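All protein chains but one are shown in place.
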Amino acid sequence: MVLHIFELLRRINRVIALVVGLGLLVCVGYVLLEITLRRFGTSLGGTSEITGYVMAVTTAWGMGFALMELSHIRIEVLRTRFASWGRVFLDLLAMLAMSATVVIIAFRAWPVLARSITNNSRANTVLETPLWIPQSLWFGGWVWFACMCCAVTLLSIALVLQGKLGAVEGKIGIRNEVEDELEQLR
Amino acid sequence: EMLSVVGSWSNLPLYQQFESPFWTEILPEASNGTLEVAMTTHNEMGLGVGDVFNLLGDGVYDVAMTVGDYAVADAPELEGLDVPLVALDADTARAMVDAARPMVNDIFRDRFNSHVLAIAPYPPQIVFCNAEVSGLDDMRGLKVRGSGRMTAKLLEALGAEGVNVDFGEVPGALQRGAIDCAVTGAGSGYNAGWWEVSTHLVTLPLGGWDPVVTAMNMDRWNSLDAETQELIQTTITAEFETPAWAVAQDALVNDVACLTGNAECPYGDARDMVLVEASEADFDAARNILITEVLPDWAARAGNDWAQRWNDSVGAVVGVTVDLD
């Protein structure tokens, strides 16, 4: 049951990553179009502004995906010397620290969006983008990341209580980037 | 009482000559040691310029000062504090700012949860060009980095293309031709070495005066007793605001001398940029565009109530009226 939920979350995040990734491709296209138009003396304008928003949104929504793929960097020099229960303890500790931090960030992100809504803020540029649009996408990403952190932590604790230490390590341990990369190539 | 204070750009004379001495020496002394100050600047803290007053309202620090134009994303009506081309000398500029003061007080109270203590000027914002220009007409079609939204709109109305470039990236952008001109204070441009990458200096204040607003977090202000409030307000007006305005006119003359070598430079080596003084006709044309296009556009952004207030206060002082629909 717990493992099924893990798998479901992983799949949802892969879909999100794909959607945001395609957004990134569209952004590449937009920049290319802008460069081309500039050659002909016209311009869509505002590329630096729009790429900035895309970056903030990409970053926020990529976080949860990277979490599920075990991609956030951890230093494993000591971890490898521990027995299985020791490693699981460290993994849980890492997840708790991560959940707490990300919840704080998401919590502090709300006033930013709230202010833009109440002030009806528009970017200090010629485009005058209403800031609530990019900021709500950005805020959503951090809330999603916070939810993912908490969910993963709770699910892992549930697995530990069921005594499935090996499964926990597979879900929140450290990813072997080298093996993955070589796996791709074979 | 301990006050945490965030100053404006630490490399510019306004901070070095006025802000820093006032907050770290004059005010603590005037309070006989009851007020202590911990001071840094927004660039030393690594803050984005648009965030300074937002964080002040959040209570991250007690006092902050920076250019009002940096905050217009959250308060379009604040653009009315710094309308270009209506004040050509420091006295008029001060009269304009004084007239706008009640509006600014309300804006800071409602938008940034803070109390305005003082408004002091940066030197007028003029135009550095890495291109042959002899008047405003030549700027048609050029790519110009403005500072602030109203300046950018004015440039567009004049036929130039407004471009957003960070202050620090301007020299590179000028050098490689990504932009042709850039607007900033004459002193800032001298200190940042813009004369190395540009040739012509147009002394029309297309960028206004970039008034720097000093404000205190509202909750912090209300927590002070009336006596302390009175002390801070009288000292800052007498010892900071007034002297800062007093040197503003001379500063422009000296800065232009340093950039063009047309007179003695009191700060260091004089440079040899070509001085372009805008003609009467240029000025009239620019001002006409300001009144017929840029200001009505602003009125639409900020709302007619603010535009009406502006007409009754600032407009009355400088003799300009924004048409309302």
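By written order: A and B. Residues from 1 in each chain.
Please note the rule applied: contacts are C-beta pairs under 8 Å (C-beta built on N, C-alpha and C of every residue); 3 or more make two chains touch, one makes a residue touch a chain.
In this text, contacts and distances are computed from a predicted model.
According to its UniProt record, the chain left out of view corresponds to "TRAP transporter large permease protein" among "TRAP transporter large permease protein", "Septum site-determining protein MinD", "ABC transmembrane type-1 domain-containing protein" or "Peptide/nickel transport system ATP-binding protein". Although one chain is not drawn, the whole complex shows that of A:84, A:101 or A:162 it is A:101 that touches it.
Listed for chain A, the residues touching the missing chain in the whole complex are 14, 17-18, 20-22, 24-25, 27-28, 31-32, 34-35, 47-49, 51-56, 58-60, 62-63, 65-66, 69, 71-79, 90-91, 93-94, 97-98, 101-102, 104-105, 107-112, 134-135, 138, 142, 174, 177-179, 181-182, 184-186. Taking the whole complex into account, chain B touches the unshown chain at residues 2, 4, 38, 40, 44-48, 50-51, 54-55, 58-61, 168-169, 172, 175-178.
Here is the rule we go by: only the chains that are shown with their structure count from here on.
Chain A and chain B, compared by their mean Cα positions, are separated by 39 Å.
Interface residues of chain B facing chain A in the complex, by the touch rule stated above, are 50, 54, 58, 69-70, 72-76, 111, 148-149, 152-153, 156, 161-162, 164, 301. Note for the complex: chain A touches chain B at residues 43, 48-49, 111, 115-116, 119, 121-126, 128, 131.
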